[in-house]
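Some notes on the structure that comes next.
One chain of protein is taken out of this complex; the other chains stay put.
For reference, chains read A, B and C in written order, and residue numbers begin at 1 within each chain.
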Amino acid sequence: MALQTKIDEFLNGSGNGEIAEAAAYSAKDFSSDQDVRWCPGCGDYTILKQAQNVMPDLGLAKEDIVFISGIGCAARFPYYMDTFGMHSIHGRAPAIATGLKVSRPDLSVWIITGDGDSLSIGANHFVQLLRRNVNVNLMLFNNQIYGLTKGQYSPTAPEGTISKSTPFGSLDHPFNPLALSLGAEGAFVARAMDRDPKHLKQMMLRTHQHKGTSMLEIYQNCIVFNDGAFELFTDKKSRPRETIYLEQGEPLIFGADKDKGVRLDGLKPEVVELNGKYSEEDLWVHDETDSTKAHLLSRFFEHPARGSGLLFPRPFGVLYAVDRPCYDEMVTTQNQQAMEQLGEPDLDALLRGPETWEVK
Amino acid sequence: MALQTKIDEFLNGSGNGEIAEAAAYSAKDFSSDQDVRWCPGCGDYTILKQAQNVMPDLGLAKEDIVFISGIGCAARFPYYMDTFGMHSIHGRAPAIATGLKVSRPDLSVWIITGDGDSLSIGANHFVQLLRRNVNVNLMLFNNQIYGLTKGQYSPTAPEGTISKSTPFGSLDHPFNPLALSLGAEGAFVARAMDRDPKHLKQMMLRTHQHKGTSMLEIYQNCIVFNDGAFELFTDKKSRPRETIYLEQGEPLIFGADKDKGVRLDGLKPEVVELNGKYSEEDLWVHDETDSTKAHLLSRFFEHPARGSGLLFPRPFGVLYAVDRPCYDEMVTTQNQQAMEQLGEPDLDALLRGPETWEVK
Amino acid sequence: MSIKDQEREEVTIRFAGDSGDGMQLTGLLFTNTTALLGNDLRTLPEFPAEIRAPAGTVPGVSSFQLHFGSKEIMTPGDDCDVLVAMNSAALKANLALLRKGGVIIVNTAGFDKKNLNLAKYDENPLENNSLADYTVFEVDVTKFTKESLKGMDLSYKDEERSKNMFVLGLLYWMYNRPLDSTIDFLEGKFAKKPTIAEANIKVLKAGYHFGETAEVFTSRFTIKEAALEPGTYRSTVGNDATVLGLVAAARQSNLPLFLGSYPITPASDVLHGLSKYKHFGITTFQAEDEIAAVSSAIGAAFGGSLGVTSSSGPGVVLKGEAIGLAVMLELPLVVLNIQRAGPSTGMPTKIEQSDLMQAVYGRNGESPVAIVAPRSPADCFDMAFEACRISLEHMIPVMYLSDGYLANGSEPWKYPQTSDLKKIDVRFEQPRNGEDEPFLPYLRDDRHVRTWAIPGTAGIEHRVGGLEKEDGTGNISYEAENHQKMVKLRKAKRDKIADFIPLQDVDQGNEKGEIAILGWGSTYGAIRTAVFALRKEGHDVSHIHLRYISPFPRNLETLLNNFEHVIVPELNDGQLVRLIRDQYLIPARAINKIKGSPFGVEELKQEILRTIETETLA
Partner (left out) sequence: MSIKDQEREEVTIRFAGDSGDGMQLTGLLFTNTTALLGNDLRTLPEFPAEIRAPAGTVPGVSSFQLHFGSKEIMTPGDDCDVLVAMNSAALKANLALLRKGGVIIVNTAGFDKKNLNLAKYDENPLENNSLADYTVFEVDVTKFTKESLKGMDLSYKDEERSKNMFVLGLLYWMYNRPLDSTIDFLEGKFAKKPTIAEANIKVLKAGYHFGETAEVFTSRFTIKEAALEPGTYRSTVGNDATVLGLVAAARQSNLPLFLGSYPITPASDVLHGLSKYKHFGITTFQAEDEIAAVSSAIGAAFGGSLGVTSSSGPGVVLKGEAIGLAVMLELPLVVLNIQRAGPSTGMPTKIEQSDLMQAVYGRNGESPVAIVAPRSPADCFDMAFEACRISLEHMIPVMYLSDGYLANGSEPWKYPQTSDLKKIDVRFEQPRNGEDEPFLPYLRDDRHVRTWAIPGTAGIEHRVGGLEKEDGTGNISYEAENHQKMVKLRKAKRDKIADFIPLQDVDQGNEKGEIAILGWGSTYGAIRTAVFALRKEGHDVSHIHLRYISPFPRNLETLLNNFEHVIVPELNDGQLVRLIRDQYLIPARAINKIKGSPFGVEELKQEILRTIETETLA
């Protein structure tokens, strides 16, 4: 049992957080009174919409939800959610969220961040968050560009990107957000896209359900400065060929006519046609808990076409999800154990210290 | 061809950097006049010695070598090397080294950093360096503790570490420096230990030979605040059982009597005894260029004992080494191409700009 | 109906429309034409706040203000005489900036239900005579544009896009400007798309003829040439001039320039600009953050390059620790702070000069740096060059304080020839061999400046770092006397720079007198104009404007003591005024504006008068 502070007294006293009411929420209960100020057609709109749609399904009281963002177009997000929110400073949202969640484990904390915010200036806090596995949900809006500052290349922009700051083309090799997250001990790593709202909403639900840091990368179209960056995956025609949706326990099948699959030849993945030579039984079955498979999936788009000359599809869904103790829970437990070991705090004893003397 | 600046004129003029003389160096030519101020018995001493030993083999002129460090015990290193050096600020050495190497590709740049310096405050610069693949060598002295500040746990310290700042035991899950490096697009990832100087020197040579960011993790004993952290691997008795030295193209064999090996069962590595049932032919053959194998090796110490009940040994040597374009080289090329496209710089034309008018 | 032809000494026009309406280009083209006619001028664009707002809404409005005349023009103008409003939101957002009696030219097509709603007008302002105080010209720009393009089958988008040319043509007619430079521009720009070029030119001319033929406009205006100093001019905005100043400094020192930067409003254009000039031996590095940006510049400086880093307040504060390192290493480093309104993220697109104290004191320990500040868009060239010169010649970090007003504002610039530029004198430490006595990295010359000893130089291998160092050897030292000596030396080195910068001049007025108005940075134009007016009215006021702030010019104290009252107007809550009061114990008074916008001339004039009264009463 931990120390009862003013916060506990206040929150328990004030009759807050009855889930009862929560149940009654509709999506629009989560839209704030601020007019949304993204460019018309920006992918951020659909993501916002799905976030508002999924909130009622979480069974949480509105006041127990907090959105924390850094700086960027994406980072304007909290203003539009009628929950508690903080639009903080560039890159620091994971650190702020850590302080909040560790001190207030009762809250549902969501981090909204862009590819620059999280993988450029904020990359340190990003990897530390994943390592510590603080129980928060992080939504990384990846548009492969700095939107708010009007179009410089970002750490996820492919080599050769012509941008305001790279008129001759960018030279740095980009981060692979999922591979970086796995390397940083991430225990939940998933990908979605703005143009598939149904799946996006499912993924948001998964991030909420997973205990620990849930990293959801969302491909988001910046219509003004980087339009069409993900067209291959979002375009109705190319999508079936270019994407694969991962389902736990299901074989890796894709293609317009579900006629392609991925199999493992030893350690090497390979794309095959399901036309006689190979059938479903030969295919790799998705297992969210297998870190090696997650590694391979995260690297798919780098593998060159092999053998069959077929290209690898881009995986969407949950690549990796395992349970690992959460930092915030461990802190709570440790503080409670301290209470049990050391007993009720006695300030006078503390002030007195080990040794005193009298002066008459 | 690029613009000839004062630096080019100066260096070419001044008859610097004849490799001829370089050849004549001995280890002690690389030890500076400063007294070394590490605690007696600190692992840093042997690392320093090997660095001084390897320098003459690089065939470089002394003045073309620069050591850049952050802050920490390890970071005192440059003061003891009679080369150019900078003892900078905490965590920033990779960024400083990037600026130096990009502007002076002619130099051999070495980064010296501790586990706190590189994976705590400096983790952002660390991952960005690997991603960009700047052609520098980074030696990460991992002692799983903050030495200079007298004994707080570090981001590589195992859970439960009792330290000055964690009297009840640390709670954060540590980074795996090699896994993080691979996730950050690292193209050269290796591990050595202070207590095996011969192998350590070889590894230093490899980091130098590899083009691109060469990340060498060195297990280093902090005798004062974390003595024996790596005893299992450094201790003569346990070492054969607990470590495995990787050799390109060689099967994964270890054990005092070379009687154990590692094989792959599909994606799953497994330790086997080479006693009849399995022989060398069944074992996994090391391939530095295989990112999946590198991933598996980097995760070895996490795999629980399986089947045979045998524990995995800790891998030392080069886990991963592939060629990838270096950022600094690409910058040089791009600047040269710009010259070719845009011609000799004409300052007056630039000042004049697109449109002018006369006032009489 | 006859058209009156009138002469004007100065005019301020504000072009306002939706972000998509191309008002910035319209303004620029009018500006170029006007410059070519020999008028003096100043311009200031106003962009919507960072996030793009939906078309038609007030936050989506983009404007461009131009102030030009036959007299000296030093500001973009207080209120404007003519407001061009391409839609309802543009009118709503800018009406307050139009003087009573001013002219409004509205595109009626932008005042339909949809647009009125988007602009949150409940009534159409064109109908409820809320504009009685102004002369309103209603023109259906959209319709006329489309008509003039009849038969050219262009996409709807392309037709829409050329609306602004109609307005431009109309204003060219109103102010008697020729079309040719604009036509040249259009032909150049759309060389690959002749139909587009043709369309734009058609619409431009249509606008011009509309003025002539449509019997709407009752008067035309002419503005004579200004008495500008003879010479060849170009126009420039501050951030471009800053870029050119850096390039020039790199050439005049014959050093490679390395810029480590991280994008931030309003500094990003410095990064963008420099990255175009790789052939000048310039490397631009977009770092992962501001700390890496400045650190990489320090690394480059260690290697012998001109190391530069650019940012704005929230980014500069992150650089503090590394700047302190450069102070300790005694390496050259140029830190550009294109200031914006703070604190914290503040108002990124708004104007403020509130990072001066941060520049002076924003580091741990006693950490002296030099500080310079440009006073006009073109002056950004000179002061950026000076920042580099001081940094290289004195081996010290230099802070350069520009702001959003200079960054985006433009003026005619009598640009220099390379031959007019100073050479920057840089010496690298020479190689040594066994015979020479050992190299001492912290040996100093009579300016207290140490030598620049770059890697690759045989025989002078040495180590530097952020720990206190022994003078001379540069070895780590915790010795008491040495530390005090070094702290004083680093300050003395900074103060010594005063011998290598110009003495402070009086911009306007007497060297001695009743009132001195002391300014710095972008307030120059407003103060100069206000003081000019005050002097005309017979006030004994002088204008002193600082471009070198740390160290101050040697004669500043004496100069200020020549005046009974010193008044310091700043776009902050009082910063320079504190340095002056502290250093010289002069009871300087502050005039402060913290509204994200520059001083208006009239506003400033009144403030000065008010202060004078209280002063003289006091």
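The rule is short, and it goes like this: contacts are C-beta pairs under 8 Å (C-beta built on N, C-alpha and C of every residue); 3 or more make two chains touch, one makes a residue touch a chain.
Computed from a prediction, not measured in an experiment: that's the story for all the values here.
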Quiz item: Who does the absent chain touch among those shown?
Solution: A, B, C
Self-check item: Touch with the omitted chain, as defined above, among C:E72, C:E321, C:E514 or C:E557
Solution: C:E321
Exercise. Looking beyond the chains shown, say which of C:N176, C:T195, C:Q417 or C:Q484 touches the absent one.
Key: C:Q484
Practice problem: Sort through B:S165, B:Q248 or B:Q341 and give me the one touching the missing partner chain. | Solution: B:S165
Quiz item: In the full complex, which residues of chain B touch the absent chain?
Solution: 35, 37-40, 71, 73, 76, 89-91, 120-121, 123, 146, 148-150, 152-153, 155, 164-168, 224
Exercise. Using the touch rule from the top, list residues of chain C that touch the missing partner.
Key: 49, 312-314, 316-318, 320-321, 324-325, 327-328, 339, 341-350, 352, 354-355, 357-358, 360-367, 465-468, 478, 480-481, 483-484, 487-488, 490-491, 572-573, 578-579, 581-582, 585, 587, 593-597
Quiz item: Which positions on chain A touch the chain that was left off?
Solution: 2-3, 5-7, 9-11, 14-17, 32, 34, 61-66, 68, 71, 78-79, 81-89, 92, 95-104, 106-107, 124-125, 128, 331, 334-335, 338-339, 341-345, 347-348, 350-360
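Convention: only the chains that are shown with their structure count from here on.
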Exercise. Measure off the straight-line distance from the CA centroid of chain A to the CA centroid of chain B, and report it in whole Å.
Key: 30
Exercise. List the centre-to-centre spacing of chain A and chain C in whole Å, with centres computed as mean CA coordinates.
Key: 40
Exercise. Hunt down the residues of chain A that sit against at least two other chains at once, touch-wise.
Key: 121, 123, 155, 168
Quiz prompt | For chain C, residues contacting two or more additional chains | solution = 278, 288-289
